[in-house]
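Missing here is one protein chain; the remaining ones are kept as they sit in the complex.
Chain IDs A, B and C follow the sequence of writing; residue 1 opens each chain.
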Amino acid sequence: MKYIAQVDGITYEIEITPEGVITMDGEPVEADLLQVDPLGLHSLLINHQSYELVVEEQQRGYRVTLGGNAFSVDVADERQLRMESSRADVSAGDGDLPIHAPIPGLVVKVMVTEGQTVALNDPLVILEAMKMENEIRAPREGVVRNISVQVGQSVEGNAPMMVLGPLEQED
Amino acid sequence: MKYIAQVDGITYEIEITPEGVITMDGEPVEADLLQVDPLGLHSLLINHQSYELVVEEQQRGYRVTLGGNAFSVDVADERQLRMESSRADVSAGDGDLPIHAPIPGLVVKVMVTEGQTVALNDPLVILEAMKMENEIRAPREGVVRNISVQVGQSVEGNAPMMVLGPLEQED
Amino acid sequence: MFQKILIANRGEIALRIIRACQERGIKTVAVYSDADRSALYVRYADEAYHIGPAPASESYLRGDKIIEVARQAGAEAIHPGYGFLAENADFAAACRDAGVVFIGPTPEAIRLMGDKVTARATVAAAGVPLIPGTPAGLSDDELLAAAEEIGYPVLVKASAGGGGKGMRMVFQPEELKSSLAAARREALKAFGDDTVYLEKVVEGARHIEIQVLADAHGNVIHLGERECSIQRRHQKLVEESPSVVVDEDLRQRMGAVAVAAARAVNYVSAGTVEFLVDKDGNFYFLEMNTRLQVEHPVTELVTGVDIVKEMISIADGRKLRFTQDDIHMKGWAIEARITAEDPDNNFMPSTGKIVALREPTGPGIRIESGVYVGMEVGLYYDPMIAKLIAYGENRAEAILRLRRALTEYRIAGVKTSIPFHLGLVDTPRFQWGQFDTRFLETHTPPVTDDIGEKRRIAALISAMLLHQRGQQAVTLGHDGGRKDGVSVWRKAALLNGLRRLV
Partner (left out) sequence: MFQKILIANRGEIALRIIRACQERGIKTVAVYSDADRSALYVRYADEAYHIGPAPASESYLRGDKIIEVARQAGAEAIHPGYGFLAENADFAAACRDAGVVFIGPTPEAIRLMGDKVTARATVAAAGVPLIPGTPAGLSDDELLAAAEEIGYPVLVKASAGGGGKGMRMVFQPEELKSSLAAARREALKAFGDDTVYLEKVVEGARHIEIQVLADAHGNVIHLGERECSIQRRHQKLVEESPSVVVDEDLRQRMGAVAVAAARAVNYVSAGTVEFLVDKDGNFYFLEMNTRLQVEHPVTELVTGVDIVKEMISIADGRKLRFTQDDIHMKGWAIEARITAEDPDNNFMPSTGKIVALREPTGPGIRIESGVYVGMEVGLYYDPMIAKLIAYGENRAEAILRLRRALTEYRIAGVKTSIPFHLGLVDTPRFQWGQFDTRFLETHTPPVTDDIGEKRRIAALISAMLLHQRGQQAVTLGHDGGRKDGVSVWRKAALLNGLRRLV
């Protein structure tokens, strides 16, 4: 069976035979995997290199914690992917970028208005959480649209706050 | 509902109303119980006294670990007990005491023969485990019967090894 | 000695105080909000009382409720830890009025040191050197003028401040107005008082503080210095003792000044006098923290003095067991604050449930932690969830042990500052001790360089787990179908090895 795993936008191809023999991106891998406790702690030996990982299940795939870093892995087998791609929607235009609240918090200040053009790293909103003010900055340039938060409002983590549209084309 | 709990041969009566109000052996108890993690760790506040306990389920009841001590608690509600007692067997005569291997191990020496009379604490069998010899001693006086182990044999934990019968009556 | 002490705090520091009490045979009373019913310190205390909902203002800041619990439980003294009510003079006074011993300084000393302006005037009179700056209470325009005189960069500070709240560094005149506004807004929210003042920025300055201990009989000693220059937005992240820039002569001079500052307010209990030390070894008074400090363990490790137990003895009216001559520093200790923040995302607070945990142990490692499996890390309280302290023969060994312990830390469910600390200990300038309080503004510690390898492993294990799930009909059980002691994976690995031999 062939599996496709995506982490941080990078795609890996892993093939596993019914006997458990593994090939990763064309290279054979000698791996021994063991779940240590019911909490998701795993021990993995790859070509005798020892790794300890914590694995949590997610909607599709796993959240893997390894040495202080956490990775969200989207994994599926080939058949699954084929079925999904056949009914995939046309993806939204890549010009619109929704800005979500990265944490729950209190909106202390909204620093932009609709229609305003912002540059990379311009401050958009100040969210107060854990008694500290956190500046939410623009992840790229764009035009502010659909501001859906206002000062004094509490927002949940991941709540949409506004949309960054594409810069006006000069044509 | 009334519950009967037995620990180390001691019986406790606990009554719990549908609202969760608790009476233990006639005394009211103010208790707040919370399971902390999926491994069975519990926090219990009794009249504001704080206790941390690990609870494992057993066939009937629980194994409760509290501050280095582990207790096997046999607990049932009244209805259950009533049903059981109505079909209870006549218990075995209290003269026969089976001697089980307290641990798995290798039988290094059998120090008694069938028909032999032993006193309290007389050595019966030497079991080797974890590279140490462990003497299994008579838990009371009696006459040795049905020895079912022999030197060189490996026994499982809790395997029957022999029976201590009652001393011959002088009448 | 007290029979029972109430701890008016939560998290790791509550546990720290419980341990000190247990080691003195004193019973402990914990108080908890709705968010902390299952907390470690609640489970480790002898008694626990609920005091309100999660927001601190309705629970841990409710001095009245806490004193009431102390009465009800029969606690003779209250230890406030740090934060919450620790530097609240009114609470200390209310304890006194209620006949409960407040384990800390007098309300008067807290009040004198609590207002930064009064504090500076008080210690200056005792001969303590100050940083040039303005008085408090000036208008924005007056402050603009004063800033020109002091010279940029200047620091905007809240008069009632502490912990970096309401603090801003300003480099150019045109930034000052907006920074004043932000600082006033934060200060008003945090302390109910938007008074600010300006201070000259001591360039290349290192944050070095002196731990003092004072009893009620007029004896005051110091326990040497701690260096806390590794800060982000004025929040300390790493602390150590001793400091690479403090030699025995400077230590004795700073220590003498710190003792003088404590004497100036008739200080009693443990306290910390904070200084900035410039590159020429001049030092300036910053403020005095009239409480136990987060970073007290590094001092405990190098001096062998248990500061929390000494605080309890002092509150009980005992004389200090040490004179200054009894205090000797041996070895080196470094503390890393483990916070629920995402260092890869601008230290945004990270929330969630702790699903797995294994804390480092072994030689030279001390953990002060409030974390447990099942814990919900929320936004109600400070993001610091644990402290990792490494001790060694010298600074190099302490750093190596810290590094080793950081790689051993297993925590899943929230993002933490661990990757930041791992990067920091691999930074040559940190290793060489070459840094000041602005170090993190100019030096971004390297991120883990093996992130690509880790990503690959995360992908691999995910595919293996998905495969395993598909095979579940054949290989049941959480050990991956290990029935004969050999998993399907190891069998495959052996097979693989054989193939290669062919």
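By definition in this document, a residue touches a chain if its C-beta (ideal position, glycine included) is under 8 Å from a C-beta of that chain, and two chains touch if they have at least 3 such contacts.
No experiment lies behind these values; they were computed from the predicted model shown.
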Exercise for review: Among C:Gln3, C:Asn345 or C:Thr361, choose the residue that contacts the chain missing from this document, as touch is defined above.
Suggested key: C:Thr361
Exercise for review: Sort through A:Leu39, A:Val55 or A:Ile126 and give me the one touching the missing partner chain.
Suggested key: A:Leu39
Revision key, fill the gap. Against the hidden chain, chain C presents residues 15-16, 19-20, 22-25, 34, 44, 50, 53, 297, 300, 304-306, 308, 330-331, 358-359, 361-369, 372, 393, 397, 400-401, 403-404, 407-408, 485-486, 490
Check your understanding: Contacts of chain A with the missing chain: which residues?
Key -> 32, 34, 36-39, 41, 43, 45, 48-50, 52
Study note, to complete from the structure: Against the hidden chain, chain B presents residues 1, 3, 5-8, 10, 12, 14, 16-22, 24, 28-35, 38-42, 44-46, 51-56, 61-71, 73, 75-77, 102-105, 108, 128-134, 157
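As a convention for this text, only the chains that are shown with their structure count from here on.
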Practice item. Make each chain a node and each touching pair an edge, then name the shape: line, ring, star, complete, other. Key: complete
Practice item. Mind checking the centre-to-centre distance between chain A and chain C? Centres are C-alpha means, answer in whole Å. Key: 31
Point to revise | chain A and chain B: spacing of chain centres that average the CA atoms, whole Å | key: 53
Check your understanding: When the C-alpha atoms of chain B and chain C are each averaged to a single point, how far apart are the two points in Å?
Key -> 48
**Study point:** Multi-chain contact sites of chain B, meaning residues that touch two or more partners
**Key:** 38-39
Point to revise | Set of chain C residues in contact with two or more other chains | key: 373
